[in-house]
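Missing here is one protein chain; the remaining ones are kept as they sit in the complex.
And then chain A:
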Amino acid sequence: MPGVSSDSARGALVPLSPESPGAVVYPLRHGLKSPISRLSISWSRGNSLRVSVFAAPSSDGSVNDGDGGKVVEVKLGGGDGEISEAHWRRIAYGSVSPFALLQSRKNAVSTLSKMSMNSSPYDGDWWDYIMEYSKDINALLVNQKSASVPVLDDTKSVITKGEEPTSLKAAWELLEMFYAEKPSHSWLPERLVDWLADYDSLFSGTHPTVHSKLVDFQKEFVNLQVVEDDPKYWEVMSSALAVGWLNIVVKMLRLHGSYQLDQLSNRETENGLVEAVAVLISKMPRMRLEQEAGKLGECYKAKPDFVKAWEKWRGQINKLDSSAFWFQCAHQQTREGLRSMLQIMLGNANSLCSATYNWIELYISHFLYMRPLTVGLESMYSLAQKSIQLKPMASAHRLMGLIIGILGENTEVVLAECLKGFGPWMVAHAIELLTAGSDHAEMLLHEERQNLGGISIEELHRLVYAQVLSSFPLTWQIAPIYLISCMKHGMILLQILLSKQPVQDNQLLLKSIEICRLYELHSVTSNIMKIAGVHHWKHGRKGSGVFWLQQARDEYRLNRIALQLFDSVGKTISDESFKQWEGLIQLLGSDSKTAGGLEFLHKYRDFKKSLRQIHDGKATDPARQAVESLISLMKNPSTPQRFWLPLLYDSLKLLNWKERPLLNVSQTNLLLNKLQELSMARLRPDFIESELPPQALNSVRLALGTNLGRAILEE
């Protein structure tokens, strides 16, 4: 049998020998001692598999512990480790409102642009909407667990840790800067510098990074007496300088031993050089819109100003580099360290390459020191290709793939990287940014494709995400938001989703019905009400069953269950059980349309009530009421035939009323006709005999006859 290995007796399930070399075998513990005879595998909630393992019955017929079977739930894919299931759900919940808001704004914009033909749909507030959406989503991605607080005292801690960054947030910020902040394209290099400063640590897991070197150094740093003697001090500073972490570099420079008061006098020149470099670093011209308060560097918005400042700054570096003071600096490490930092600032390609640890860091250092005026994705892309050639890597981090896709302006690659690296949530929400400003991407993603069954790529990814949401019991309720944004298949899938929801629990059922109400899916509503009604009925909750079938206005099933109810009515409506029935009859109400065949119960209750009031055989008014009820019951076509005789038998004392006949001639004739009809019906094979004494029919006939005679006399 496939799936069962020969050593299954040892208690482990192992799949057949894998044909593809990359397959990994995970043994599955099921705890069964006896050999396995049968396996059944089915999908459970979410991405769990339910594996049912059946043991072979033991040959000697004895029953042992561990016989029978076991059901094991296997969770496939342990998430991405970075973000827990609960955090993913929190992101999913939080993204509902921004997504829904953006969709409704999109719809409003497109109706507006249809009305005024010539105006472009995407201007004015459009970018604000996109940006608001992106910021709302971004805010959800903040990692809840705060990172460890640095134990070092502040003067010695070179890197401060805030929240622990996640790749997901890093990826979203990349998309945001390239697609949502369209007008700021000329600042992109500087935005990337900032981005790397926030997220360089993410690459530490798979690649050496400046961040990881800094962290390593900080650990040793505490025990160092003379920092400038340690080559790592200079190495790490050069690296931090190369990726533009100016504050960290200046802070580290000022930890140089020559700053100490007792050494200042005899290391004056050395200290002067260190300070000169620190000042030059803090004066570095940056071409950017704004600078965060406290960050070093001087920022220029206009290109000519920047170029002027840049030339001047480089001139100062060159001047320092060629100054005679270096010969007076006795400390060799300081001299070499500082001069190599100057080389980085001058944009020496070799220095940059050796100071950085992966291609992104190299790429960023090129922006900072070699080509600060890089504009346009094309040149950014070619620079990235060059960096990759200089620092090739065996395996690419998922963020690196995304960056290449974005720079290469290849929407398909970006989507594929999003899906591969970050899952369906990312794709479904990132598409909004991708299509925001690019007509090309919009055409590509909105075009209906034959190979996708006539839907667009956008719809495909929304449907995929909605499917993921639907498979979890806690998130299925937000799937409809995404489904209704899918023009082609959304509505149908929504109906299927709602029809599949469990009906056992009222609260869940009502939540489904509420969603049906919102999207005006009346037929689905009545379907799930019917399912719920039948479910409750089958489980003995007759009241609940009748209620839901009434709500669904399901005449057919109400009539069917009415027949079953009558069976128990015939036996159990005694005075004792009357209170039990009372509630159900009240629930049925007097509205016969919603009561179906159960209308009979209502009248029957009235009849029984009046009958009970005339125990003594004297009260004439209740007796008259009872007659009224009897006649209307007998006239009513909904009264089942098999109740005719019991009804008449119950009414014997009305028919034999002492004082005077209660039924007039025509009423008596009606009852006699019914009795005749009944006698005829008894000949048919499908007639159900009521549980009455055998003389019942005769005594009724006799009473009716007597009553007829008395009535004729009276008239």
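As a convention for this text, contacts are C-beta pairs under 8 Å (C-beta built on N, C-alpha and C of every residue); 3 or more make two chains touch, one makes a residue touch a chain; residues count from 1.
By our rule, contacts and distances are computed from a predicted model.
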Chain not present in the shown complex, as UniProt names it (candidates "Tubulin epsilon chain", "Glutamyl-tRNA(Gln) amidotransferase subunit B, mitochondrial", "Alkylglycerone-phosphate synthase" or "Nucleoporin Nup43"): "Nucleoporin Nup43"
Chain not shown: contacting residue from A:57, A:473 or A:705: A:473
Contact residue for the chain not shown (choose from A:550, A:625, A:651 or A:707): A:550
Options A:106, A:536 or A:710, residue touching the unrepresented chain: A:536
Residue of A:382, A:506 or A:523 touching the missing chain in the full complex: A:506
Chain not shown, touching residues in chain A: 84-87, 89-90, 93, 96-97, 144, 472-474, 477, 505-507, 510-511, 514, 517, 536, 539-544, 547, 550-551, 579-584, 586-587, 589-591
